[in-house]
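Written below as structure tokens is the structure these notes are about.
Note that one protein chain is taken out, while the other chains of the complex remain in position.
On to chain A.
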Amino acid sequence: MTTRSRIPFYVAVLLLIGAGIALAIWRHVELGIPWLTGEQRPVWMVEARVDFEGTEEPVLASLNIPEQPPGFSIISEQAASPGYGFSIVENSGGRRAEWSKRDVSGPQTLYFKAQFIPTDDSRPRRLAREPQPREMFWEEPQATAVREVLTQARERSSTPESMTRELIRLMQPDTRTQNTTLLVAEENYLQLVVDMLNHAGIPARTADGLRLEDARRRQQLMPFLQIYNGEDWLTFDPQTAEQGVPENLLLWRQGSESLLDVVGGDNSEVSFSMLRQTVPALQLATMQAESNGLGFLSFYELPIEEQSMFRMLLLLPLGALIVAFMRMVIGIRTSGTFMPVLIAVAFVQTTLLPGLIAFLSVVAIGLLMRGYLSSLNLLLVSRISALIILVIFITAGLSIIGYQMGFNTGMTVTFFPMVIIAWTIERMSILWEEEGVREVMIQGSGSLFVAICAYLVMSAPLAGHLTFNFPELHLVILGFILLMGQYTGYKLSELRRFSPMKVYD
């Protein structure tokens, strides 16, 4: 008799387990689904408020909105502006929120809300096309002054970055020379630096940043300088020449020329308020799943009703694993192979103690009634059918009595699967007649013990979280169950059963 090689089997099981774990890790990394329940992530809720005066003309208000701001990612956007048509328009200059309305008069307020989460993603983004420095023309005497300042800065620098730093330093009030004083007026300082850098052959532009502080209102954007060093846009503080985006600075506008354009309105202005929120990491992941290609691998897209059903169903494999372990490795005898799992599922809904009381009373009353049925000498099918009806009567009775006595827990008895209980009673009763009370007690308490173990595992919040959010982990459970099917070692109970063999050793 040849025995098939076990190696392909073990390889397959290992692949199964490996695939389950790898998928879970991948989804954790890509979708950010947390391993633990209750993990919180900070989220910045930023609200831009646009105010303007309507002039009884059709209005088109267009606000620049962030697109891939460094250090943040956008998780939601929405606009609140009654009576306005709203859309988000993407063009080469960036993304813009556009409101439109036919007849507008009087003060108007538009809101745009977005949620941002801090990310540590700092990869340089591919630019569609290489930015070029703008051609600048200067009139005398500015032309000479610009030339001289740039020569001065160029002499002390080697790269576009150091050139920028030097230029900013030269333009500061305390180091100003005649040349710079001629050029700088308070209101044109930043634009001047940008123009000069472009003149020097370095692509430069302005950007607007928002300093994120919890619960601030009526904030204004702060101007920043950006230059292109041949690889990526770099951000500089135009006053201190400090390079890089400070922490908690959200670059609201990059690349596009204007922040807010209002056609058909006067006195337009934009201000920002912000709030730091904490959101469960799981909620974030589900929000992102919709936009992420990996979303289809999860249950988040299903209707809520189906989701909650799957929540329950996905716990069953855990129960099956426990039963397999208890029976094959520990050696606990239960009445009916998977009856304990179904009882455990009912316990999950009733909670343990009320469930236990309800279950025991239904089975006990059922056993008494079954005693009468057996004296009627009925055939099996009609006996079970009669028992099912009796079980329904018993549960109805318990519910009503419990309710009248003020115990709402009596109602939970309806969560128990009636047919399963009827079969349990039938089996117990036959066991009682054939093997005696002792065996009934052994198997009954064994079943309850396994059911309680399964309940404890299935009702753990972590178990529900992992099975529902990482359904691929069931491949791991499947692998374990398959492996257990190969377990040919001694059960724990056999170590006791065979203990009299000691004398022969």
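General observations
Everything below uses one rule, namely that a contact is a pair of C-beta atoms (placed from the backbone, for glycine too) under 8 Å apart; a residue touches a chain by one contact, two chains touch by 3 or more; residues count from 1.
Quick note on the criterion: contacts and distances are computed from a predicted model.
Of the names listed as "Alpha-L-glutamate ligase-related protein", "Tripartite tricarboxylate transporter TctB family protein", "Germination protein, Ger(X)C family" or "Phosphate transport system permease protein", the one that matches the UniProt record for the absent chain is "Alpha-L-glutamate ligase-related protein". Only one of A:Ile74, A:Met222 or A:Met328 touches the chain withheld from this view, namely A:Met328. The hidden chain makes contact, of the residues A:Thr119, A:Thr177, A:Ser385 or A:Gln486, with A:Gln486. The hidden chain makes contact, of the residues A:Ile7, A:Ala215, A:Ile304 or A:Leu379, with A:Leu379. Checked against the full complex, the one of A:Arg102, A:Arg134, A:Arg217 or A:Arg497 touching the unshown chain is A:Arg497.
Touching the omitted chain from chain A are residues 1, 3, 328, 331, 377, 379-381, 434-435, 485-491, 494-505.
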